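The complex appears here minus one protein chain, its other protein chains still in place.
The chains carry the letters A and B, assigned in the order they are written, with residues numbered from 1 in each.
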Amino acid sequence: MTRTDILPLAVRTVSAWTATLLIVFPLLWLVLTAFKTELQAIAVPPELFFTPTLENFGEVQQRSDYLLFAKNSLITSLGSTLLGLLIAAPAAYSMAFFRTRRTRDVLMWMLSTKMMPAVGALVPIYVLAQTSGMLDTLTGLTIVFTMSNLPIMVWMLYSSFKDIPPEILEASRMDGATLWGEFRHVILPLGMGGIASTGLLCLVLSWNEAFWSLNLSSAKAGTLAALIASYSSPEGLFWAKLSAASLMAIAPIVVFGWFSQKQLVQGLTFGAVK
Amino acid sequence: MHTVAQPIASPGDDSVASDTVQDERATASRWLPRVLLAPAVSTLFLWMIVPLVMTLYFSVVRYNLMQPGPTEFIGLANFHYFATDPDFGPSVINTLLLLGSVIAITVLLGTGLALLVNEPFPGRGIVRVLLISPFFVMPTANALLWKHMMMNPIYGVLAQVSQFFGLTPIDWLTDHPLLSVIVIVSWQWLPFACLIFMTSLQSLDREQMEAARMDGANALQRFWFLTMPHLGRPVAVVVMIEMIFLMSVFAEIFTTTGGGPGNASTNVAFLIFKQALMNFDVGVASAGALFAVLLANIAAVFLIRLIGKNLDK
Partner (left out) sequence: MSFLQLQGIEKTFGDVRTIKGIDLGIERGEFVVFVGPSGCGKSTLLRLIAGLEVIDLGKLVLDGRDITRLPSSKRDLAMVFQSYALYPHMSVADNMSFALRLAGASRAVIDEKVKRAAEILNLLPYLDRTPRELSGGQRQRVAIGRAIVRSPKIFLFDEPLSNLDAALRGQTRVEIAKLHRDLGATTIYVTHDQVEAMTLADRVVVLRDGQIEQVGTPLALYDRPANQFVAQFIGTPRMNVVAADAVPQFEAVLGMKVPAGGFVGLRPESIALTSPAQGQVQAHVELVEALGAETLIHVSTDRGAQFVSRQNERTVLSAGDAVGLRFDPAQAHLFDAQGRVARNAGAVAH
C-alpha cells in the first residue's frame, strides 16, 4: 500500500462506515428500544443511554402468546425445509449425474414456476385450503412453504452436486464403488455443505414468509410474521414491546442469513450471477 | 493407416461370453433418474397447473366466497369489472411506480455501496455483515419498524431528526403513502442488490484493471469502460429478479397503509387481495390474477433466457 492510498483509504473507511450506520440505523434502534421501558421508548428527545430492562420480552409472551407463534414458525420452517430437501435432493441428484438433453429444460421449467407472482395463486390456493379444511393449519402452511421454495432448493442442490469433480466419481468407480457406493462415500460427504446451506436458505425464506402466512393462517397456525403484523394498530404504549417482539422474531434469522450470504446470491439469482 | 502389432483373434475364441455380466449402472440409468425426479416434477406440476386451471375457471364464473360455490358462467364480465374498477388504473400506476422506484434506488445505491466496500478497509467484514441484515428482517417486522419507529410523525426518529433541524415533521404514511412503501421496500431490498454487486465486483479481472492503468486510464475512465460493462449483467439480473418479486409486494402494504388512504398505495397484488379476501369476489380476483401473471410472464421470459445461457456452462 503506497502513501497515496492512505488518504483515499481514510475517506473510504469513513464514508463506508457512515453509509452503513445510516442504513442499519433502524435495526440498531430496534435493538436498543427492545430493552427500554415504554416511557423511555417514546421519549423526546430519544434517550441513548439508559438502563436496559428485560420486562418487554416477558410482557410480549403474556399479551399475545408469543411462544405459540414462535412454535408455529419453527414447525413450518423446519417442516418445509425437511420436506423440501426430501423432494429436491433426489431430483437434483438425478439431474446432476444422469444428465440428458431434457435436463436443462426441466430445470428451467422448475425455476419458471418460482417466477410467477404468489398473488396469482392466492385465490385458488385459498379456496382449496378452505374446502379441504387446511386453512389455519400447520400442515397447510408447511405444504405451501415447501412448494414455494422447492424450485430454489432443487436449483441450489443441483449446483452443488455439479460442483463435485466428475473425476472423483470416476476414481471411486475404478476403486470398485457401485452406484450406491458412489452416493454414500463420495456424493453425500462432498455435497453435505451444499445440502446444509440449501437447508439454511429454505429455513430463512420460510421463517420470513409473509404472504401466505397472512392469508392462510390466523389464530391457530399463525407464524411470527403474522403475529408481528397484528401489532399494526397501536393499543396504548407499545413500542418497546413491538421492538422486543420483532427482535425475538428476526434475530435468529438475521444471524442465519449472515451465514448463508453466498447461497443467497446463488439461489435467488438462479445462478445468473457468479 | 496403422501397423497391426498382433494378429487379430477370430471370433469364437475361448473367452468368457461377453454379455452375461450386465452393468448395473447401465440398467439403473434407465429407470432411476426418472423415479428420482418424479416427486419434484409432479408436485411442482400440480402446484403450477391446478391453481392456473382453477384461476382460469374462476375468472369466467360468478363466485363469491360467502356463497356455497361458483354459480354461473359470465364470460369476460369479471375481466371487464376488474379493468373498470376505479382502483384498477391507479393500482397499475402504483405498481409501476413502486417497481420503478425500488429498482432505481436499489440499483443505484447498491452499485455505489458495492463500489465503496469493494476495496479493503478496516472493519470491512463487519460492514458487509451489517449491510446484509435488512434483507433478513421479515417483511412485517420491517414494515412496522418503519411505520412506528421511524415514520411516526411525533415520536418517530425521522420526525425527531427533522424537528432537530427546525423543520416540520412529515406524516409519511398519511401524506405520502406510496413513497413510504417505496422506502420500506427499498430498505429491504437494497442489501440484496448490494450483495449481488459485491459478488460480481469480486470477479472483476484485476489484470485487466492494471493493464488499463498502465495504458493511462484514470479512475473514472476505468470505472466507465471496465467496471460498468462488467456490472451490466448483474444489474440486468437484479432488475429482472426484483421485477418478479416486487410485483407481489403485499405484506408491507397490508401492515402499514392497508392500501390507502383510498387507493393511494394499492398495487395490483393488493387489489387482487382486496377483491378476494375483503370483497370475497373470487371471480374478479381471478381475472385480476391472470393479469398479474401475464405481467410477470413478460419479465420471466427475459430472465429465463439469461439463466439459460448460464446453465450451459
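Basically, contacts are C-beta pairs under 8 Å (C-beta built on N, C-alpha and C of every residue); 3 or more make two chains touch, one makes a residue touch a chain.
Everything numeric in this text was worked out from a predicted model, so none of it was measured.
Looking at A:186, A:201, A:214 or A:264, the residue that reaches the missing chain in the full complex is A:186.
Within the full complex, the residue among A:86, A:171, A:219 or A:255 touching the omitted chain is A:171. Think of the hidden chain as still there; on subunit A it touches residues 165, 167-168, 170-178, 181, 185-186, 189-190.
By our rule, only the chains that are shown with their structure count from here on.
Here subunit B touches subunit A in the complex through residues 24-25, 28-29, 32-34, 36-37, 39-41, 43-44, 47-48, 50-51, 54-55, 58, 65, 113, 116-117, 119, 121-124, 127, 129-141, 143-150, 154-155, 157, 160, 164, 187, 190, 192, 195-196, 199-200, 203, 233-234, 237-238, 241, 244, 247-248, 250-251, 254-256, 268-269, 272-273, 276-277, 282, 285-286, 289-290, 292-293, 295-297, 299-300, 303-304, 306-308, 310-312, going by the rule given at the top. Partner subunit B is touched in their complex by these residues of subunit A: 9, 12-13, 15-17, 19-20, 23-27, 29-30, 33, 41-42, 44-46, 86-88, 90-91, 93-95, 98, 100, 104, 106-108, 110-113, 115-128, 130, 147, 150-151, 154, 178-179, 204, 207-208, 210-211, 214-215, 224-226, 228-229, 231-232, 234, 239, 242-243, 246, 249-250, 253-254, 256-258, 261-262, 264-265, 268-274.
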